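Left out: one protein chain. Kept in place: all the others.
Here is chain A:
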Amino acid sequence: MWSYHQRVASIGFFGGFIWSMVGYALFYLNFTSVGPALALDPWALPDWKKTYIGHLVGIIFLSILSIGVAFLYRYTLQKLSSIWPGVIFGVVLWGIVFYFFHPIFPSLKPVTELDADTIITTLSLYILYGVFIGYSISFEYEEMERSQS
C-alpha cells in the first residue's frame, strides 16, 4: 500500500498526464489553438517543438510539473472536501498561465485576442485538471484521517 505522499505524487503525475493528453486530443480536433507544447514555449528549442514531438515532450514535462502542483495543493487546500475548491483552483491556474505568466509564452496571443473556442476549451480543461488534483487529494486526506481515527 502506498503512503499519502506517494499517492499525492501519483495524483499529480497522472493528472498532468491524462489531462494534457486530452488537451492534445482536443488540439488535434481544433477545439483549441494551444496544445501541450505551450509548456515548452519559454525555452529556446529547435524546430521540433512545433511538431508532435513538442507536444509529447510537453505532456511529459506537464506530468512532472504537476507533481509539484499536487504538493502545492496538498500543503494549502487538502482539508477542503468538495469539488468546488478544485474548480476554483483550476480557474486560478488558468488565470495564472494565460494572464500572469503570459509574457513568458511568446507564441501565446493575449486572452482578448484568443478565439472563444480556445478559451472555453482550455478553461474547461483547467477546471477538470483542478478538480482531478483537488478532489483526489482531499479524498485521500479524508481516507487517511479515517484510517487513523
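Here, a contact is a pair of C-beta atoms (placed from the backbone, for glycine too) under 8 Å apart; a residue touches a chain by one contact, two chains touch by 3 or more; residues count from 1.
Just so it is clear, contacts and distances are computed from a predicted model.
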| item | value |
| --- | --- |
| Which of "Pyruvate dehydrogenase E1 component beta subunit", "Cytochrome c biogenesis protein ResB", "Spore germination protein" or "Peptidoglycan D,D-transpeptidase MrdA" matches, in UniProt, the chain that is not displayed | "Spore germination protein" |
| Chain A residues touching the omitted chain (full complex) | 1-2, 7, 10-11, 14-15, 28-31, 83, 87, 116-117, 120-121, 124, 127-128, 131-132, 135-136, 139-140, 143, 146 |
